[in-house]
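Shown here: the complex without one of its protein chains, the others still in place.
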Amino acid sequence: MSHDLTKKVAPSAATLGTDLCIRVYYEDTDAGGVVYYANYLKFFERGRTEWLRSLGIDQRELAAQEAIMFVVTQANIEYQRPAHLDDQIDITTHITELGAASISFEQSAQCDGMQRARGRFKVCVVHAQTFKPTRLPLSLRTLLEQARN
Amino acid sequence: MSHDLTKKVAPSAATLGTDLCIRVYYEDTDAGGVVYYANYLKFFERGRTEWLRSLGIDQRELAAQEAIMFVVTQANIEYQRPAHLDDQIDITTHITELGAASISFEQSAQCDGMQRARGRFKVCVVHAQTFKPTRLPLSLRTLLEQARN
Amino acid sequence: MSHDLTKKVAPSAATLGTDLCIRVYYEDTDAGGVVYYANYLKFFERGRTEWLRSLGIDQRELAAQEAIMFVVTQANIEYQRPAHLDDQIDITTHITELGAASISFEQSAQCDGMQRARGRFKVCVVHAQTFKPTRLPLSLRTLLEQARN
Partner (left out) sequence: MSHDLTKKVAPSAATLGTDLCIRVYYEDTDAGGVVYYANYLKFFERGRTEWLRSLGIDQRELAAQEAIMFVVTQANIEYQRPAHLDDQIDITTHITELGAASISFEQSAQCDGMQRARGRFKVCVVHAQTFKPTRLPLSLRTLLEQARN
């Protein structure tokens, strides 16, 4: 992995769980008056993307330069309380496991101090064209291990 | 529950797992060239909706007349293989458990004879305004039990 | 353009405006209780895709074999009346103009005999990688002209 992909960023914020704050717009809601259940997967992905970015990991560059993509292979979501239009949702992201070719995340969506949804995701590292599993590049692995500890 | 909500429909098709066939459009895909992972939750919900409709259960009428809504409280999805633009995805829906105020579904998304994703969902019955758990109305319960056996 | 891309299909249905019927699910609605305004662009694209398919034009094959993509460059939508959960929306698609490297469509979204939205779209033919405008291949052009008349 090239240096361009691992910009020097102190991993301390990520260690603590980087927060991403998401505003709920009409596009996120449904006729039940609440955030549509599939949209939490969008929110959680935004959270993982910004968490990776805070470590200096840029997924577009990974795809272009290393032909590596992250693909979710398992998603487990618990919905506790609905969120509504104009709510501000805080996404917290933690890494829970680091395999040879996979990363496991635990994420939370909170609003006004109450959890709305919780997600656990297994993300596999695959080749961008063939979608075949690929080992995590060492430089990437080192960054993620630092963020985990 | 009124008769209008439980139109006479033979539950045999639902017992066997009603298929819904979904065409993949550009809106469903992402820059990875495959169906975006959150969109399987849309597909699975379309599948559950049509499965319920095949039993004569109309969710809009349930909300308007009985103030009852179905809310997903747990979603577990495994992604096996990607699906692509123009693919035709078959959604199969089965009921696996029937609680006092909840229904559990197992669903599959197949294309060209290969499973792309599998979903298990726990759906709770709630009051349409308060979102508080509500017991399944007896007539609805009877329909679902027939479909299960 | 290869024969595979222009399967023999009688263009008579397309001439009259092929209807696509779309069911409204929760994913399509917003907290206002109606179909979210951006989703009509999804519905209209599904309508254009099926209209093209009815002429034997497969956009995935066009991209893979001819490196040709259709890209919307202008969209004008008028929203007349809201549509709701469970509504069945009929999409009608007509071709109004055929340029050297563009196609203009007029489309309607109707439900219960009343127009909900009307869309006019200019679609340009571009190279799939460079996104540069490309002339309509002759075989494609012939098909579209037959459908127009």
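Letters A, B and C mark the chains as written, and numbering starts fresh at 1 in each.
The criterion applied here is as follows: a residue touches a chain if its C-beta (ideal position, glycine included) is under 8 Å from a C-beta of that chain, and two chains touch if they have at least 3 such contacts.
In this text, all values refer to a predicted model and were calculated from it rather than measured experimentally.
Peer 1: Since one chain has been left out of the picture, which residues of chain C touch it in the full complex?
Peer 2: With respect to the unshown chain, the touching residues of chain C are 32, 34, 37-39, 41-42, 45, 69, 71-80, 82, 128, 131.
Peer 1: If you put the missing chain back, which residues of chain A would it touch?
Peer 2: Touch set of chain A with respect to the missing chain: 23, 25-27, 42, 45-46, 49, 58-60, 84-86.
Peer 1: Touching the hidden chain in the full complex, which residues of chain B are there? Just list them.
Peer 2: Output for chain B: 26-27, 29-34, 36, 38, 84-85.
Here, only the chains that are shown with their structure count from here on.
Peer 1: Using mean CA coordinates as chain centres, what's the chain B-chain C distance in Å?
Peer 2: Taking the average C-alpha coordinate of chain B and of chain C, the gap between them is 28 Å.
Peer 1: Taking the mean of the CA coordinates per chain, how far is chain A from chain C in Å?
Peer 2: Centre-to-centre distance between chain A and chain C: 34 Å.
Peer 1: When you check chain A against every other chain, which residues touch at least two of them?
Peer 2: 32, 34, 38, in rising order.
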